[in-house]
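One structure is given below, encoded as structure tokens.
Of the protein chains in this complex, all but one are displayed in their positions.
Showing subunit A:
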């Protein structure tokens, strides 16, 4: 293996790391904004809301992410109405298409995680909070959500790491993330083993440092007296 070449390619791969990071961070924020209402809709009393949330989660969890990306990137061009709309400059760009697909995908998975967290909060607490006169909003904000978040954190952490790995699919719509850079370099240098090993090492460093970060966060969010 040509280690020198791997070191030489590091600056280019690190520029890919920036793209990967941006995509993951943006998709996490948007996905979170989608996931929370979806999780609430899943446990809502209204059958329509439950059905909509279920359909959304079922579609995005049951189909490959690659199909979702292509459906948005290539598929939307089929609609003339979309091509003439003001949204087209955004939907034409592979970056935004990948971001939309990642956000919708991680939103569907995170919604399930948050639903589990919310449902794990004992109902007696909600009743007690309501009995002392808290509004539904403050019950959620002060009683349910802090505990739900703590409960959901391990699974949410896994979802974040899966998203980091899934972001490699951005390279299929010509984006220059870590995988995209590695693919280009591998084609240019005819050294696929070196390039993909270097890319894999960066991903490993990324996923493992993130899982440590999540463990630290979990520890911070667990009250001292209940630590084992």
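Here is the rule we use: a contact is a pair of C-beta atoms (placed from the backbone, for glycine too) under 8 Å apart; a residue touches a chain by one contact, two chains touch by 3 or more; residues count from 1.
One rule holds in what follows: contacts and distances are computed from a predicted model.
Entry comment: the absent subunit's protein name, as recorded by UniProt, is "Amino acid ABC transporter membrane protein 1, PAAT family", drawn from "Multiple sugar transport system substrate-binding protein", "Hydrogenase", "Amino acid ABC transporter membrane protein 1, PAAT family" or "Predicted symporter". Screening A:67, A:87, A:128 or A:215 for touch with the missing chain picks out A:67. Contacts to the hidden chain, counted on subunit A, fall at residues 58-59, 62-68, 70-71, 74-79, 164-169, 171-172, 179, 182-183, 186, 192-193, 196-197, 199-200, 203-204, 207-208.
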